[in-house]
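Only one protein chain is missing; all other protein chains are in place.
A and B label the chains in the order they appear, each numbered from 1.
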Amino acid sequence: MLAVHQLYGRQSHAIDSGRAADWAATFTSDGEFRSPSYPEPSTGTAELTAFAERFHAACVESGEALHHVISTVDVAATGPDALTSTAYLQIVGTPRGESSRLLRITTIVDELVRTPGGWRIRRRVVLRDG
Amino acid sequence: MLAVHQLYGRQSHAIDSGRAADWAATFTSDGEFRSPSYPEPSTGTAELTAFAERFHAACVESGEALHHVISTVDVAATGPDALTSTAYLQIVGTPRGESSRLLRITTIVDELVRTPGGWRIRRRVVLRDG
Partner (left out) sequence: MLAVHQLYGRQSHAIDSGRAADWAATFTSDGEFRSPSYPEPSTGTAELTAFAERFHAACVESGEALHHVISTVDVAATGPDALTSTAYLQIVGTPRGESSRLLRITTIVDELVRTPGGWRIRRRVVLRDG
């Protein structure tokens, strides 16, 4: 289950650093990402990579660095090669030359599967409260 | 010690989702919870469950979703079946339709014991600075 913490760490640093392909590689090749912050889900490596590229390009354009802060991870086995995981994701923004501020907190609910390359996210649903 | 991270994840998602019995079940049946945010300690499964029910009912009534964000966990063995754990707990609030904001940061100091059902909290003391 430590592998899930590790996957999340790698994933956040990838998207925040603009390494879009590395972010997409934390999903399966048919992986799905659904978030109320975006109008459409992204499905499959090509769409996921394009999503992460757009995300980072928007940060660069706006001049606000964003950090995906992951915490409070709860993992449960749903089969020998399947896990579900629930965690909190805080988006912290730092406009250039200004103070950091919490933009939003969400709950991520992931279905993970074991692959030859390690655990990967088959489906992520992002939930917002409030 | 990963079991403690897991217990904390499960615990936070339980109280934030209004699953009061699940939250109380992360304590031993004689478990104790003391926090300067509340006038009285809660002791034993019935009181702990009632505490979590009141907590969630107050969130629903106020229209502000609360998230218990756990991080920075430091676990030390104090015996073959006993641990102490210190962690940071941030309470993040999201009033309906508004931005999220950090309400407070506290330090939790837990005594944990191994039970047939896994590690459980025998005593939690919440500390506030500032």
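Here is the rule we go by: a residue touches a chain if its C-beta (ideal position, glycine included) is under 8 Å from a C-beta of that chain, and two chains touch if they have at least 3 such contacts.
Predicted model only: the values in this text are computed from it and were never measured.
**Student:** Which listed residue, B:5, B:56 or B:124, touches the chain dropped from view?
**Tutor:** B:5
**Student:** For the chain left off this view, which of A:13, A:34 or A:128 is in contact with it?
**Tutor:** Of these options, the touching residue for the absent chain is A:13.
**Student:** Touching the hidden chain in the full complex, which residues of chain A are there? Just list them.
**Tutor:** Interface residues of chain A facing the absent chain: 2, 5-6, 8-10, 12-13, 64-65, 67-71, 92, 94-102.
**Student:** For chain B, which positions touch the chain that isn't shown here?
**Tutor:** 1-2, 5, 71-75, 86-88, 90, 102-105, 107, 128-130
Everything that follows uses one rule, which is that only the chains that are shown with their structure count from here on.
**Student:** Based only on mean CA positions, could you tell me how far chain A sits from chain B in angstrom?
**Tutor:** Taking the mean C-alpha position of each chain, the two centres sit 25 Å apart.
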